[in-house]
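The complex is shown incomplete by one protein chain, all other protein chains being positioned as in the whole.
Right, chain A next:
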Amino acid sequence: MGDWTTVTVPALPSASKNTLLNTSEKKMCPSSLNMQQVQHSPLPLSKSPHSSFSAFCTDENVEQCVSYLNRELTTLGFPSLYSECNDRELNVVSIINCMNELLILQRKNLRTQEEVEIQHLKLGSDMDHLQNCYAKVKEQLEASRREIVGLQERDRQQQCKNRNLHQLLKNEKDEVQKLQNIIASRATQYNHDMKRKEREYNKLKERLHQLVMNKKDKKIAMDVLNYIGRVDGKRGAWRTGKTEARNEEDMYKVLLGGYEHCQKQLLMENAELKKVLQQMKKEMISLLPPKKQKPKERAEDGTEPVLSDMEEDAVELNKENMWELSCETVREQLTNSIRKQWRMLKNHVEKLDNQVSRAHSEALNDNDVISREDHELETEKLELEIQQCREMIKTQQQLLQQLMSPCDDDTSVLLQDCYLLEERERLQEEWKLFREQKKNFERERRSFTEAAIRLGLERKAFEEDRGAWLKQQFLSITYDHKNSEHVKSQSAFSGSSEPDNQLINFRSRHKKPHFLSSVPMAEELCQTVQHIAHNSNSSTVLNKTTEDSKPKQWKGINKPEAE
């Protein structure tokens, strides 16, 4: 132990220096020996931690140890152990802090160590797992390789079988061919034999024929009682060249007759078919769209001139068919035109199909999922609506049933009573309304009548006043005709009412010419009064009561006129 310490202590200062070098790159201390010593030194420290506690610092080398520790700590970045002012005194606080820091460090290091160990374990387990996987995959690979090999084997076997079957088939075909050949050869052989036999037979027949002919016995005869006439009654004709020619002619006539008959039928058929084709063509033309300007479809652009061609052809063909020609060109034209029309129609139909399918696909592609969802939503909504409607219908039906079905008389009577009551109430309300209105109307009428009465009274009063005033005027005029000014002034006084003004005007007009005679003046006055009364009557309210008063007696002449 002592050796250890002696070794370490002298090395310490240099070690601290080196560490200083290591930590701060300012000073350079080239001492390799010291380095070596430094390298050796930390190991014994770590190996024997417990012994080092006591081995490091003894009573003798306390200061050295402290200084060493200070150096180490300062190099590590800890605050100095010594106090600031005095280098020998130890700063307890800083020591404690340093110790605390060291403990913290130690704990951190332990933690990190634990973590590292945990990671290490994890990695180890991962490794194991991966290795297992690898082993499995390797097994699978092996298995699949074996499978492949097996399948290949099977494939080979199947191919072999296939080849065998092909071979068998070929063999069978060859056999069939062979048999056919055999049959053919046998047939020829038989034919040959048959011919040979036939020739022999013919020879025998010839022989026999000769014998028969040579016999010339009487038996070969015909015994007829009498000749019988021919069917058509004519005599038998000699066989001459003419008859031969005639026969040929007849034969050809018969043939020609047959052919003509055939041809007639065929012509009729052809004509009918042509008609049908024409009709078809016309219908096809009508089916196709008349004019289109779609830049996409070239075919349609091409149809316009073609259509016009077709129409021309149709016109031509119609003309020609009327003549019932059946020459090649007409036929070809017709068939070609029909074919063209048919192609156009087909294109048109295909185009329509494409459009429809495109529309479908577009609708589907654009909102593929969404449309479905929409569909579903809509269907759900519709279903709900349907349910609601159904419920409504049910309730309505129930109500209707309730209404329609009179369960009891009482209830029906009650119901009826209810209705009657309702109606009665309604009617009563209406009556009330009517009565109120009636009252209102009556009130208004009364008020109107009162107003009319008042008006009448007022008029009366007014008339009386007027009459009195006129009297005065008249008197004043007759007495003081000179004082027209007075009159005017008087008239000025009572000049507010209209009839007065009118009277005045009349007076002023009539006054000058008619000055002389008073009677005619009076008459004129009377006339004017009449006029005025007339005017006043016309200007006042029409509803006049017939309550004539006495003061208007002198106007008795006026009244009946006026009224």
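The definition used in the following text is that contacts are C-beta pairs under 8 Å (C-beta built on N, C-alpha and C of every residue); 3 or more make two chains touch, one makes a residue touch a chain; residues count from 1.
What we mean here is this: contacts and distances are computed from a predicted model.
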Using the UniProt record as the reference, specify the protein name of the hidden chain from among "WD repeat containing, antisense to TP73", "Molybdopterin synthase sulfur carrier subunit", "pyruvate dehydrogenase (acetyl-transferring)" or "dolichyl-diphosphooligosaccharide--protein glycotransferase".
-> "WD repeat containing, antisense to TP73"
Using the touch definition up top, pick the residue from A:129, A:178 or A:209 that touches the left-out chain.
-> A:209
Residue in contact with the excluded chain [from A:125, A:140, A:180 or A:428] | A:180
Hidden-chain contact residue, picked from the options A:141, A:165 or A:255 = A:255
Kindly note down the residues of chain A that lie in touch with the hidden chain.
-> 180, 183, 187, 191, 194-195, 198-199, 202, 205, 208-209, 211-212, 215, 217, 219-231, 236-237, 239, 243-244, 247-248, 250-252, 254-255, 258-259, 261-262, 266
